[in-house]
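Data first, discussion second: the structure below is written as structure tokens.
Complex shown without one protein chain; remaining protein chains in place.
What follows is chain A.
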Amino acid sequence: MQETVISIQSAEKTFPNGVQGLAPITLDIHPKERIGLIGPSGCGKSTLLKLIANLHQPSSGYLTWWNKGFAEVGKENRRLSFVFQEPTLMPWSTVRKNVRLPLDLEGISPDVSAPRVQQALEIVSLAHAADRFPAQLSGGMKMRVSIARALVTRPNLLLMDEPFGALDELTRNRLDEDIATLCAKDDLTLLFVTHSLYEAAFLSTRVMVMAAHPGRIFAEYEIDPSIPRNEEFRLSDTFATICQDLSKLLIQASQSSLLAEVA
């Protein structure tokens, strides 16, 4: 059996109001995969991500994390980090203390955590802003703090819920490149929800196109993981073709969602 980071076994989510957010989904995510979830609104992208983050419980079916239950998550080589849509920083704490939070919650002493915090801040090039408060930062900088906070635990699985949605195109592209570099360097599995098919095409090794009514995986699209993800890739014909293919799939997924809604 191939090792899985996440294994989803016919997990289904029906909300208390009776709406089926997610039809039963079966999906295996393997180490070092980078999976992008795209689809029309209401297709359950975020719900799926929250199931994986254990923020939602499946109504039926089950999930495993590294072939174990969620209780084992957080231990060595089974670390999970989540980057929210919003930066969700503590406005009363400095950048440094915000980034240190997950280590503090684990009970790691400041002496031990200080170099790790410094390193995480350097990755997102924010070491110079360590003593500033969130209110003194721009939107892009806040998001980078949020990413540093996710990276400081040295995660094996990074979940991101439309992390750069509120940022301008250039900032978003730069952050995407940073994430791609990180994933290439570390043994990091990535799963992210995005509205931008360019972002999905740039970062992913596998794109899941989802459709709504009920939320389901409509199509899967593989992208060669060996292609280096950099500015050159973004300007290449391969990238253009991938974007075209994804665009077509997205249109089909939308149509399928609409048909399902009418039916």
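Basically, contacts are C-beta pairs under 8 Å (C-beta built on N, C-alpha and C of every residue); 3 or more make two chains touch, one makes a residue touch a chain; residues count from 1.
Following the convention adopted for this analysis, contacts and distances are computed from a predicted model.
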Inset, instruction - Among "NADH-quinone oxidoreductase subunit J", "Acyl-CoA dehydrogenase, C-terminal domain", "Carnitine transport permease protein OpuCB" or "Predicted transcriptional regulator", find the name that the UniProt record gives to the complex chain excluded from display. - result: "Carnitine transport permease protein OpuCB"
Inset, instruction - Quick one: say which of A:E106, A:E122, A:D187 or A:E220 touches the chain that got left out. - result: A:E106
Legend entry - Full-complex contact with the absent chain, from A:G61, A:G74 or A:G139: A:G74
Legend entry - Hidden partner chain, touching residue among A:N67, A:T88, A:S125 or A:Q255: A:T88
Inset, instruction - Identify the residues of chain A touching the omitted chain, counting contacts across the whole complex. - result: 53-55, 74, 80, 82, 84-86, 88, 90-93, 101-102, 104-106, 133, 135-136
